[in-house]
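As you look at this complex, bear in mind that one protein chain is not there, while each of the others sits in place.
Per-chain residue numbering starts at 1, and chain names A and B are given in the order in which the chains are listed.
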Amino acid sequence: MSVQEKLRSKPQWGSGFGQFACWVAAAVVSAVCLSIIGYLVFQGWHSLSWKFFTTDPSESMREGAGGGVRVPIVGTALLIVLAVLVMFPIAVGAATYLSEYMDESSWFTRVVRTGLEVLASVPSVVFGMFGLALFSMPIFTFLSSSGAEGASQAFGRSFLVAAIVMGVHVLPFVIKVSEESIRAVPVSYRRGAHALGITKWRSIRKVVLPAAAPGIVTAVILGMGLIAGDTAIVWLLLGGTTTMGASNWWAPSQFLQVLRGTGATLTTYIFFNSPAGDGNSPQLAYAAALVLVVLVLALNVIASIVGRRRKRQGS
Amino acid sequence: MPLLLASAAIFSGLVVTLVVFFVAYNAVPTFRAEGLSFITRGGWDTQINNAFTPSKTVFFGAEPLLIGTLLSTVGAVLVSLVLGTGCAIFLSELAPAAIRRPFESLVQLLAGIPSVVFGLVGLSIVVPFIQNYVVPANAANVVPEIPIEGASLLAAITVLSFMILPFFVTVAVDSLRAIPRSYVDGGLALGMTKWRTITRIQVPAAAPGLVAGLVLAAARATGEAIAVSMVAGAIAFSPNLNHGPLYMLLMPIRTIASSIVETGGDAMSIPSIASALFALATLLLLFSLILSLGARWAFAWFNKRMGVRQAGGVQT
Partner (left out) sequence: MSDTFASDSAESLGILETLVRPAVSRAGEREAESTSAPMVTVNGLGVAYGSKTALEGVSMLIPERRITAFIGPSGCGKSTALRCFNRMNDGISGFRISGGTVLLDGQDVYARGVNVTALRRAVGMVFQQPNPFPMSIYDNIALAVREHERGISRSTLDGIVEQALRQANLWDEVRDCLTQSALSLSGGQQQRLCIARALAVRPTVLMLDEPCASLDPISTGRIEELLLELSADYTIVIVTHNLAQAQRISDKVGFFLMGRLVEFGDALQVFEASARPETAEYVRGAFG
């Protein structure tokens, strides 16, 4: 065949189908995502009212018990704050050490990295069981309560316990994202500090960490989203209830009791009120799910805004 | 100060051994009493009920839970492999710039939806849909042994697929984008079409990344408790092919992770139940260990075979 004939030949066909299939896959995923959000808005919209946000779930655990989401929102917020307090220093410390001090080829580094990798893949129900096992030990009674009368074990379920376990649960994620942003700090920064004769730790504290701060904050905010969305740890370690364990929880004098007591979060509220839970008030579940999705979405948007600022600073 | 940082790093690296120790230690009574028969014997639901009667000695059989977990995970992984690879190719190669950004945000949005919300929506849409449009009218006659009511393996696979898909897509897109442009040029210059270049060169070159993403997704599916518990029927039953593949998909299941949340409330005060649940948690730990180390190994093996000499683990 001459070159001319080759060029005029019909193109081989059949590759159009594969590309079309990819478009279809993308369309299906978009449609599913949009219909989940649309369904929640459509179903949950009516139940959103001032009253919904300012009343507590009913004390009774019966079907159709109803009530608003005041306590669950407080519970979610409290759990996020506590878990961040637990996780933040460890995550930043570990990320700094991993990126600044550790020799990538040493066996020690490999052990730590493997440990983090495995930890990242542990499901949250297992963390819940771990929390129960560890914090039911009598020496941890101060974190929860002494449990049933005469029991030799601690109760093992409280805000403090749930927050500690939740902190460990999101640790690998926050370490990974923080470490990336610490590594992204240009070497020239460090070298500049080094040239001034400053100790390594001082240059990290004064130069590297401030430069990496937006990335670390992004990591923490994304971690907050994970905490807000988790159900299994909360269900196992916060008491599987929709109310606060401590009475008069809003009183400052009760603060310790609240921390040591059981509670509810938006996720347990949704589970309890879903058709699968004892409450079975789907309308309330949809409304609370809408609130939760908006919350997580807002956290992600904030994280990406902070992250973008980091990029702009970096360039 | 570096000492403090070091202890933070050591703690984060080693805390997983604490998790393994406490969970496995509490599972010892069950494994000592039952050994391997814990995972080869059925009857979980009745055994749990019996265990509430303090006088009885109960042996547990988690085989249906294991099967339910494996089937739902494999199903979800297959679905998200097909859909997710399509989405990843779309995102990294095909999408016009104007569509790419919005679609990327949608995938991230999907990743951010909490599992309980997936369960809620699955229970409100997927389960009734299956019941009304997929379950044949005479199902009760065909399969008398188990209720065929929408909450099923199929529902679990559907919900899990979309839960794990964004994690797979994110990793897959990253690894596709990491393929050097020169491979693509090489393929095009040889007269391969864009599509064949994608499927013959880019996707195989990105395969370790795709495998890693898939394993990450599989780990999520295995460990998902709440959403599966809401849509899968919560009956410890091993789906079988006795009535054909459709009925197998329509049979209810209970997974390891979902049994833990379903039973693990006040029932934990009964030592035999608590120990059996810890045994389930130990199984889950074993899975995540195998999956994360297996992915790492596969990754290293692939790179070695391709002659790429570089250290690197699976990014999770």
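In this text, a contact is a pair of C-beta atoms (placed from the backbone, for glycine too) under 8 Å apart; a residue touches a chain by one contact, two chains touch by 3 or more.
Computed from a prediction, not measured in an experiment: that's the story for all the values here.
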Practice item. Identify the visible chains that the left-out chain touches across the whole complex. Key: A, B
Point to revise | Residue touching the undisplayed chain, where the options are B:A205, B:I235, B:I270 or B:L293 | key: B:A205
**Study point:** Sole residue of B:V82, B:L190 or B:L286 that reaches the chain not shown, by the stated touch rule
**Key:** B:L190
Revision key, fill the gap. Contact with the hidden chain, among B:P180, B:G244 or B:P271, goes to B:P180
Review point. In the complete complex, which positions of subunit B touch the hidden chain?
Key: 180, 182-183, 185-194, 196, 200-201, 204-205, 305-308
Study note, to complete from the structure: Logged for subunit A, residues touching the omitted partner chain are 2-4, 6-12
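Assume only the chains that are shown with their structure count from here on.
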Study note, to complete from the structure: In whole angstrom, the CA-centroid distance of subunit A from subunit B equals 19
Point to revise | subunit A residues touching subunit B - in the complex, by the definition given at the top | key: 11-12, 15-16, 18-19, 21-26, 28-30, 32-37, 39-40, 43, 89-94, 96-98, 101-102, 104-105, 111-130, 132-134, 148, 168, 171-172, 175-176, 200-201, 225, 228-232, 235-236, 240, 267, 270-271, 274-276, 282, 285-286, 289, 292-293, 296-297, 300
Point to revise | Contacting residues of subunit B [partner subunit A, same complex] | key: 1-2, 4-19, 22-23, 25-26, 82-87, 89-91, 94-95, 103, 106-110, 112-121, 123-125, 162, 165, 169, 193-196, 198-199, 216, 219-220, 222-226, 229-230, 257, 260-261, 264-265, 268-269, 277-278, 281, 284-285, 288-289, 291-293, 296, 311, 313-316
